[in-house]
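Partial complex: the chains shown occupy the same locations as in the complete assembly.
Letters are used for the chains, namely A, B and C, taken in the order the chains are written, and counting of residues starts over at 1 for each.
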Amino acid sequence: MIVEVGAAKSITGPDSPMLTTTREVTIEWGDCDPAGIVFYPRYFAMFDWSLWNHFARVGLVKHEMVRQYGIVGCPMVDTGSRFMVPSKYGDVVRIETTIPEFRRSSFRVLHRLMKGDTLAVEGTETRVWAAKDPDNPDRIKGVPIPEDVIARFR
Amino acid sequence: MIVEVGAAKSITGPDSPMLTTTREVTIEWGDCDPAGIVFYPRYFAMFDWSLWNHFARVGLVKHEMVRQYGIVGCPMVDTGSRFMVPSKYGDVVRIETTIPEFRRSSFRVLHRLMKGDTLAVEGTETRVWAAKDPDNPDRIKGVPIPEDVIARFR
Amino acid sequence: MIVEVGAAKSITGPDSPMLTTTREVTIEWGDCDPAGIVFYPRYFAMFDWSLWNHFARVGLVKHEMVRQYGIVGCPMVDTGSRFMVPSKYGDVVRIETTIPEFRRSSFRVLHRLMKGDTLAVEGTETRVWAAKDPDNPDRIKGVPIPEDVIARFR
């Protein structure tokens, strides 16, 4: 599989404020490591679901969306996180998720995990709006993100 | 989905010694909880893969096997574990896996996680050899386990 | 570490109805396996947190409780699950948790994962109320469960 990402011209940008979805997550015993704090790969799992929750909020439920738009999904191209403040089991945190930028066939995601008013973890993602390549069914390629998808997040 | 398990008459039993596969697993930092020992759900994940490793050893690679025999898989009916000795990250343990009993359309699995000569965790499973119900494609049902599958484990 | 469990005389029993705590869990994409359904070790992780949530509801927050009662925790002796109906991502399930029986130094836990009115997964646990063995600090042993702990669940 090779992902072909289209030209990275931004369709949305800092001028168009995008929708933010917030969800509460309780840190569980099993999320934490022998240091007593969240084992950081767990943050990525929390962020992943925060994105699908963000899509669901605008009426795009993952498995329906895939069928409706003829895509295979939104594979991750790259993701990163910065860790400022650790959390431990029993903590209740808030994850704020937004899509700050849509490009032709990819989009960026920003997650901010808050402990009260403090930014504890920040996560970023680049994902592709991907369909099977009609010329090669073993490949997937980025296809244009429909305007009505983008409009839902404005 | 409802699983229909066939009559539980044992085809194999204590008289026919069955094949055992052993694999080594290193306990990782992320397998452990704030008490510094393996978070027990992780043992079930280790046991699950130990079973597919056991099948692979006799030439039955999971995704090929499913296609070859027209089944949907081997869904778990019940599983249990007893915990005698905890493990911590860095420990290298041995998991011994066997299928002590095949019935008509289900089979039992036994995992023994060893630390040196000590039995540390014991896991048991009952799984079904399951196919789509031809009368109702939304259901699956147990179907007879082919004799050539059983023969590979003797 | 060897766990010494005290005599298994039941202190509570079928005659004394015990408190049940229910929590909602949304099945996430990352909880599911290539078959599209929950990877069963994840149910054990959900059940584990359901128990600490049950304790917290009666005022026993795990890390405080450990300090307050001078125990090292409640290590699992054995656990098992039966799987009746699978779940997939996006499903919202309910987990009902209760402690049907307290013995001198151990207790049983029952989890019922419900999809609507259907029992989808049932989990059981036996755990020990464990402290460091004063005769051997490398061992832990079951100690009597304080009556005021038991009383909170009636």
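Here is the rule we go by: contacts are C-beta pairs under 8 Å (C-beta built on N, C-alpha and C of every residue); 3 or more make two chains touch, one makes a residue touch a chain.
Please read all numbers here as calculations on a predicted model, not as lab measurements.
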| item | value |
| --- | --- |
| With 3 chains placed, the number the full structure-file assembly comprises | 4 |
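Definition applied: only the chains that are shown with their structure count from here on.
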| item | value |
| --- | --- |
| Two chains sharing the most C-beta contacts | B-C |
| Separation of subunit A from subunit C, taking each centre as the mean of its C-alpha atoms, in whole Å | 33 |
| Euclidean distance of C-alpha centroids - subunit B vs subunit C, Å | 24 |
| Shared-contact residues (touching 2 or more other chains) in subunit A | 29-30, 89 |
| Residues of subunit A that touch subunit C when the two form their complex | 26, 28-30, 45, 48-49, 52, 56, 61-63, 89-90 |
| Parts of subunit A lying in touch with subunit B, wherever the complex brings them together | 29-30, 32-36, 39, 41, 88-89 |
| Residues of subunit B defined as touching subunit C within the complex | 1-2, 35, 39-42, 44-45, 48, 72-73, 75-86 |
